[in-house]
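Below are the C-alpha cells for one structure; questions will follow.
With one protein chain withheld, the remaining protein chains of the complex are depicted in position.
For chain A:
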Amino acid sequence: MSTVTQANDHDHDHKPTGLKRWFFSTNHKDIGTLYLIFALTMFFVGGSMAMIIRAELFQPGLQFVDPQFYNSMVTVHALIMIFGAVMPAGVGLANWMIPLMIGAPDMALPRMNNMSFWILPFAFALLISTLFMEGGGPAGGWTMYPPLVLQTGAAFPFLILAIHFLGISSIMGAINIIVTVFNMRAPGMTLMKMPLFVWTWVITSFLLVASLPVLAGGVTMLLTDKYFGTSFFNAAGGGDPVLFQHIFWFFGHPEVYILALPAFGIVSQIIPAFARKPLFGYASMVYATASIAILSFFVWAHHMFTVGLPVKGELFFMYATMLIAVPTGVKVFNWMATMWKGAMTFETPMLFSIAFVILFTIGGFSGLMLGITPVDFQYHDTYFVVAHFHYVLLTGAVFSLMAAVYYWLPKWTGHMYDEKLGKIHFWLSTITANVLFFPQHFLGLAGMPRRIPDYNIQFADFNMISSIGGFAYGLTQLLFVYIVIKCALGGKKAKALSWEGAKGLEWSVPSPAPHHTFETPPRLTKAMLEH
C-alpha cells in the first residue's frame, strides 16, 4: 500500500501518466474531461442518425432506408442523445465544476466516479452492437412500449441490459454528486451560498436516484414478460400494457428535468456574469428548482392522455402539469430581471444563454399546449411533439451545454477560444436549429405523425425546409469541434478570472486549473461567496 501514503503526502500536482491516468483515474477533472469528450462523440453518433432521419424525410416516399431501419434510427438516436450525450455532458460539467465551485479537493467518492464514467462506453457498445444483429436494432421507440418492443429480435436483451448498465452509471454518479455537495463544501460555503449550478445539480441527482431505479424495475418486467412468461403487460393474464407506460413515465418525466435542471443552473451562472449584476432572486431560483423537481413526480400521465385514462386522472395530471409553469416562469422572469439594466456584453456563452432563455420558453409554451388534455388529443404523437421536445432539449439543454463549454473552456484549457468563430458558431446554430424545428410545429398541427418514414405529399415543403436546416445544423457543429480543439491547443492566455464579471470560487484558481485544487479547505472571503 505504498501508493496510499503517496496520495497523502504533500507533493502536490503529481499527475499520473500514460493510460493509467485515464483508466485508473480518481481525479474529478480528468474524469470530467472524459465525460465531456465522450458526450461530444456521442452527440455526433446520435447526430449522424438524425441526419439519416432527415435525409429519409427530405422528400415523401421511401428513398434511402427501409422503414424498420428508419425506426431503429429514431429509437437509437433518442437513447444516444439522452443517455449518451446530454446526461454525460451534464455530469462531466458537474465533475469538473462542482468541486471547484464549493472548494472541495475532488468528488466525495472518486473511485465510484471513475466507474460511473467507464460504464458508459461499454453500455453503448452493448446498445449500438444491436444495429448489426439479426432483426436489426431496437425499433419500438426509446419509450420501449410493450407489446411492440417485445417483438424486437436479438437486440432485445441487449437493449434492456444496456439500459440497466446506464442506470447503474447514472445512479452512482448522482449519489456521488449528492454526497460531494453535502459533505465536501469548504467551511463557510453554506447551502444558500452555493452557486446555482451546484444547487440544480444536487436537485437533479435526487431525481436520478429516485427515478432511475423505477425504470430499471420497468425494463426488468419487460425482460421477464418476454423470457419468463410473466404477464405484467399482457392483459390476457390480468396485466396491462398501460402499466408499463405508467412506470416508464414515472421515470420519464423526472428524466426530462434531469436534462433541463442543469441547463437552468448553467444559464444562472452565465447571465449574471455577462450582465455584471448579481442573479436576481437567488433564493426563489433555488425554491423554484426544488418545486419543479417535486412536481415532476406528479405529472407523468400527461404523456398518456390518449391511452384511455379515467377522466379524473386526466384532469389531475393536466392541472399538475400546468402548475409546473409557475416555478418555470419564476426562473424565466428572474433571468430577465437579472439582465434588466445590466452592463451587458454579448460574448458567445452569453449569446447561447440568451438564446436558451428565448427558445426554451418557446418549448415551454408548446409544452403547455400539449399539457392541455383535450388539445393533446389532436397533437399526440405528431411532429408538434417532436418540435416541442427538440426546442427544450436541443435549443434548451444542448444550447446551455454549449454555453457552459464556452464559459469554462478558458478555465479548462488555460486559453481563450476564438471569439469570432464562437459567434459564427452561435448564429449558425441558432438560425439552423430554428429552420430545422420551427416548421415541425406546423407539420404536427396539420397532422403529420412521428416515427413514420413516409408522409402525405402536403407535408413535403416543410419537411424539405426542416431537412435543410437539419443538415446545416449538423455541419455547423463541426465548427464547434474545431473551435474546442483550437482552444485546447493554443490561443490567448486566459487569466484566473477569465471573464470580467464572473463570480465564484472556480475563478480563484489559475487557468488552466491545476491537476489538484483545494487540497486543504480554502479560506473563503465574503467576495468569493457572492453570486
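Following the convention adopted for this analysis, contacts are C-beta pairs under 8 Å (C-beta built on N, C-alpha and C of every residue); 3 or more make two chains touch, one makes a residue touch a chain; residues count from 1.
Here is the rule we use: contacts and distances are computed from a predicted model.
A.B. asks: Given that one chain of this complex has been left out, which of "Urea ABC transporter substrate-binding protein", "cytochrome-c oxidase", "Putative tricarboxylic transport membrane protein" or "PPM-type phosphatase domain-containing protein" is its protein name according to UniProt?
C.D. replies: "cytochrome-c oxidase"
A.B. asks: Which residue from A:67, A:141, A:213 or A:281 sits in contact with the chain not drawn here?
C.D. replies: Here the residue in touch with the unshown chain is A:213.
A.B. asks: Can you tell me which of A:36, A:50, A:89 or A:108 touches the chain that was removed from the display?
C.D. replies: A:108
A.B. asks: Out of A:64, A:227, A:287 or A:346, which is the one that touches the chain we can't see?
C.D. replies: Considering the complete complex, A:227 is the one touching the chain left out.
A.B. asks: Tell me where the left-out chain touches chain A, residue by residue.
C.D. replies: The missing chain touches chain A at positions 1, 3-4, 6-8, 16, 20-21, 23-26, 104-106, 108-112, 114-115, 118-119, 122-123, 125-126, 147, 150, 154, 156-158, 161-162, 164-165, 168, 171, 174-176, 178-179, 182-184, 187, 209-214, 216-218, 220-221, 223-225, 227-232, 234-240, 242-243, 246-247, 250, 308-311, 516, 518-521.
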